[in-house]
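Below is a structure I'd like to ask you about.
With one protein chain held back, the other chains of the complex are shown just where they sit.
Presenting chain A:
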Amino acid sequence: MSAMKIALVLSVALLALVSVAEAGVSFKSLNSSKTLTVQAKIQATNLTSGQAHVGTDHLVISWALNSSFDGTGKDASYVNVKIKLCYAPVSQTDRGWRKTKDDLEKDKTCSKGITQQKYVPTGNTTIWRITKDVPGAVYFVRVYAVDALGTQLAFGQTTDKTKTTNLIQIVPISGRHVSIDIAAAVFSVFSVGSLMGFLSLEAIKQRKANSKAIFSFFRAAFTDIIRGQSMLREIKII
């Protein structure tokens, strides 16, 4: 049986090593295709950086083909654009689930999709109300030009290469409500209160049983004493 176990383990190990993963587009390869210019402004302040609140604030995102690429035919295969909200490095540190990887299939920098639009060389604008599920972090906006299958062909972003300019800090909701707070308090009090209630009830029952027992004990002892006395009187000792 042990030989079978070893064989099973080895075969599974082999299976694991032969992990077939389809690699996506390499981001580095897109560097030569930074053909789009993108701008994102907070609608309330009309600034490209600053604080924005989820649920209430809007981002005005406009993109277009960079004029230096006009007529070069580089955008021949662009079908759509995908606009994404991406984490700035300060919000990625110590958070491996937001890590930047070169393989765009595995890259987690731009996990929040804003919208998708049809590609036109003159570009487009979108106004997006920041949804309540966006986590509190520092962001920039990136636009990918994709083909019909969704493969990234080119990109543009609001920030520079080091991702330090035009960063927007989004302030999230806490998720807490007064009603939740009250419900939690009520349930907690019920839990502790009913426990205390039970324990005191059982203590009272115990005291009653004890006092009954004390009474019966003394009554039995008294009866014994009387009996003992009458016995002794009978045999003329007292």
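Observations on the model:
Heads up, the rule we're going with is that contacts are C-beta pairs under 8 Å (C-beta built on N, C-alpha and C of every residue); 3 or more make two chains touch, one makes a residue touch a chain; residues count from 1.
We take it that contacts and distances are computed from a predicted model.
Entry comment: the absent subunit's protein name, as recorded by UniProt, is "Nitrate/nitrite transporter", drawn from "glutathione transferase", "Histidine-containing phosphotransfer protein", "Nitrate/nitrite transporter" or "Response regulatory domain-containing protein".
Looking at A:Gly50, A:Pro89, A:Pro121 or A:Pro172, the residue that reaches the missing chain in the full complex is A:Pro172. Per the touch definition above, the residue from A:Thr93, A:Thr122 or A:Thr162 contacting the chain not shown is A:Thr93.
Summary of contacts with the chain left out: across A:Thr115, A:Thr164 or A:Ser191, the touching residue is A:Ser191. Across the interface with the omitted chain, chain A contributes residues 2, 5, 8-9, 12-13, 15-21, 93-97, 132-133, 135-137, 172-177, 180-181, 183-185, 187-188, 190-192, 194-195, 198-199, 202, 206, 209-210, 213-214, 216-217.
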